[in-house]
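Here the complex is missing a single protein chain, while all its other protein chains stay put.
The letters A, B and C name the chains in turn, as written, and every chain counts its residues from 1.
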Amino acid sequence: MIISTKHGTPQIELDKLVSSFEAQGVRVSVITGTDYTVMGLVGDTTRLDEKRIRANPYVDNVQRISEPYKLTNRLFHQEDSIIRVAGIPIGGQEKIVAIGGPCAVEGEAEIIEAARAVKGAGGHMLRGGAYKPRTSPYAFQGLGTEGILEMVKAREITGLPIVSELMSEERIDEFEEYVDLVQIGARNMQNFQLLKAVGRMNKPILLKRGLASTIEEWIMSAEYIMASGNPNVIFCERGIRTFEKYTRNTLDLSVVPILKRKSHLPVIIDPSHATGDWRYVESLSLAAIAAGADGLIIEVHQHPEAAWSDGNQSVRPERFKEILDKGRAIAQVIGRDL
Amino acid sequence: MIISTKHGTPQIELDKLVSSFEAQGVRVSVITGTDYTVMGLVGDTTRLDEKRIRANPYVDNVQRISEPYKLTNRLFHQEDSIIRVAGIPIGGQEKIVAIGGPCAVEGEAEIIEAARAVKGAGGHMLRGGAYKPRTSPYAFQGLGTEGILEMVKAREITGLPIVSELMSEERIDEFEEYVDLVQIGARNMQNFQLLKAVGRMNKPILLKRGLASTIEEWIMSAEYIMASGNPNVIFCERGIRTFEKYTRNTLDLSVVPILKRKSHLPVIIDPSHATGDWRYVESLSLAAIAAGADGLIIEVHQHPEAAWSDGNQSVRPERFKEILDKGRAIAQVIGRDL
Amino acid sequence: MIISTKHGTPQIELDKLVSSFEAQGVRVSVITGTDYTVMGLVGDTTRLDEKRIRANPYVDNVQRISEPYKLTNRLFHQEDSIIRVAGIPIGGQEKIVAIGGPCAVEGEAEIIEAARAVKGAGGHMLRGGAYKPRTSPYAFQGLGTEGILEMVKAREITGLPIVSELMSEERIDEFEEYVDLVQIGARNMQNFQLLKAVGRMNKPILLKRGLASTIEEWIMSAEYIMASGNPNVIFCERGIRTFEKYTRNTLDLSVVPILKRKSHLPVIIDPSHATGDWRYVESLSLAAIAAGADGLIIEVHQHPEAAWSDGNQSVRPERFKEILDKGRAIAQVIGRDL
Partner (left out) sequence: MIISTKHGTPQIELDKLVSSFEAQGVRVSVITGTDYTVMGLVGDTTRLDEKRIRANPYVDNVQRISEPYKLTNRLFHQEDSIIRVAGIPIGGQEKIVAIGGPCAVEGEAEIIEAARAVKGAGGHMLRGGAYKPRTSPYAFQGLGTEGILEMVKAREITGLPIVSELMSEERIDEFEEYVDLVQIGARNMQNFQLLKAVGRMNKPILLKRGLASTIEEWIMSAEYIMASGNPNVIFCERGIRTFEKYTRNTLDLSVVPILKRKSHLPVIIDPSHATGDWRYVESLSLAAIAAGADGLIIEVHQHPEAAWSDGNQSVRPERFKEILDKGRAIAQVIGRDL
């Protein structure tokens, strides 16, 4: 940790600062410049509170040299983590995983039909929302438990593991029992209470990136889950808010090489929510694979125009198959499979 | 609602669309342009699902003419709402309210001293965090129930109502019993589960704006609370995320005239969290009052350099008094008091 | 164009609006709703000034149905434009073009060496900055004419066409004479004066996207160039400003399918400036090709640690070759070549 003090700080205040740091068990080296004095703190600085130091009226700036995360940090866990979802390995050099399905579960017959279509196209897991975060209290909020149980039926028939979003601690038992991969949505990425709660689950977590979150904040949210005891976290990029009006959000594929370097956890890309437009899904799915993503989560619907939610961003099963077929060929160029 | 269809949409598809809207009880007027056909829907369009219409492959664009909110909408509630917090009225032409106190409750003696200082400076309520949303799982997470009870002591001694942040449904009973104004933090602005839960409380809610939320999304979150039965919502602007590096966030004072026009609910400004720097608090507090805000919430600490959290953004009690004194004079220019 | 008027607009004002539109040669259909009246304008609305209509106190909203661009619009130019740069075709199903070279020209020997390395790795053109836009007036501003002439030498030796940034109208003659592909930098994307000036040049233009520009604004800047007489415009995505701190900017690959749909002009991707970090260049270059880009522009330097400018984002020639080799294989999966 590097601390710079303001121009004209009296020597006695500098001395007080040094003593207070030393009292907290770190060594301090002082560099005296023309306009500023700089202190370099050496040792375990994780206990020091950056904000508290900043509050000292003589301190100008505080800079952490080390990353603020540990369990998620590749520095301390060099090999890729492989996360298993109902036996399917995700991450490392494993096969790229393809998750497909409707935005919202719409009924038993529909979700079974969807699951069969996803499986037929070469998909490995079924997605479907039973609890939907909606901006408006008047919009359809999902089928709830009924939707979860219908997905379970679809799993029984097709064997596809199921992925669904958890919005509340109240439903943790339900998800622990029925859902294979528990999604935390973008709007809850910094719902720290919920992160701690899923950190005590025995199921892997798919952690979506917040709409305006930095990658570091996102990793810190994964750190919350890991620090609460659950090491099985998968990142999911779903687009960030930008000024663009031609898409709903802007897909940020740079997260793939960055997360691979900073962390050992897998990363999956969701081009459907990012763009909000099925016409851009194929192009960006192939790009995600070429970039090195560990998986795709794509909205697939047999009849997009009749979908209850987000039909505009859903591709039909035939196109989903096409995407996976081309994606497989691209995966092979970079030494992966799908 | 205005729907435009794509160039070259067959007449039969246009007819199908019209029939489907009419079947949902709205009247449809059709305008045929050179390149596009436009449908104007008249009647109660709140039941129509915008996203579902957009999913129709022949639809190019859907535009809502009416605002998507009702209970919070000034159109349907012309007079200003006055929200009472432990008897203190907020909003309309009532006195501008001044809330002060530390970021985090740090102990009984400290919070009592803070409450006395806030009261002595002319403040009307005491703020203090007992549950702290922190980016890092390793950072101080607040004193919890102990902190709430210490604030209650401070209220007993000074008579100041207390304001604190609620992060979890689990703590609703505690807040219902002890806290006068229940804050929903920026990171939970779209934690819809929590919004519904506080919508069932009997206490007024201070709804902070999300870091990257639009004003419409913010109003929709207030709508969630009101739709769940709690009409006592106060907006609190605390800065939005921008590219700026000299401040933590960017205070958006344009929300004051905008919220006054779009909604009937009061709005309070938090310049401390917005800027993250006490040196900018006075200037922006006075600006907030001149803009027409119904209140200020300011971090006040006797010893900012020793604060456990956010000391850098806390002003000392003497400066808090100065801000309120100047603020009062400005309030009078625009026909208010403080 | 769709115009909605405010609740309670008197009939006489509605009539005045209708007459004023009809006087400008468009037909008006009126839809009367419960709370609003909506007017649909049919005919050539490009002459109508949106802002002027909005200034009418009874008008609530104005929405254009048609895109505001014409020459760049795929709607009126269905086939892909192929832009030739010194004989090399870019766009359509042509070979993907690879442009490499240093950020700044650093001397004759260096640029010749760079050109040879780029050519040896399979690159098709040489990039190099002679006029550098720098945030600080004290930073190195480029070698100017000397740098351009050194690039010309490198072209003579290797045959590679040269790409360089033009910052001022003053240098147009120089660029017309010497440079093969004239780059307009991100900070000048809305320097309308310069856009009009290069619209009168006989050289193709590489139009970089502004740091916070929407795709529509970017297309409108291309429209400026085309409307001034120069049809040879190539888009270049170089990252947009976001909240991210781990990269300089955020590369937006969704522009590839969007531009392909909205426009007929080619699009090239610059992963070096976008990320500011050579470690992310390979991953995002391959992603760009998979997404369907028509070319790559990559910073290549033999000794990145000795580069005068932006060494941190430069890849060495060997890695450049690797990227192109893998990129070629990916291109073939989607039916292109490199």
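The rule is short, and it goes like this: a contact is a pair of C-beta atoms (placed from the backbone, for glycine too) under 8 Å apart; a residue touches a chain by one contact, two chains touch by 3 or more.
Predicted model, so just to flag it, every value in this text is computed and none were measured.
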item	value
Of C:24, C:73, C:312 or C:332, the one touching the omitted chain in the full complex	C:312
Full-complex contact with the absent chain, from B:220, B:289 or B:307	B:289
Interface residues of chain A (partner: the chain not displayed)	2, 4, 7, 29, 31-36, 38, 40, 42-43, 60-61, 63, 65-66, 75, 241, 243
Residues from chain C at the interface with the omitted partner, ascending	46, 49, 51-52, 54-57, 68-69, 133-140, 167-170, 187-188, 190-194, 196, 211-212, 217, 220, 223-224, 227-228, 241, 304-312, 314
For chain B, residues in touch with the removed chain	212-216, 240, 242-247, 250-254, 256-258, 261-262, 274-275, 279-280, 282-284, 286-292, 326, 329-330, 333-334
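Here is the rule we use: only the chains that are shown with their structure count from here on.
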item	value
Inter-centroid spacing, chain C versus chain A (mean Cα positions, whole Å)	31
Chain centre separation (chain A, chain B; CA means) in Å	27
Contacts with two or more other chains, residues of chain A listed in rising order	212
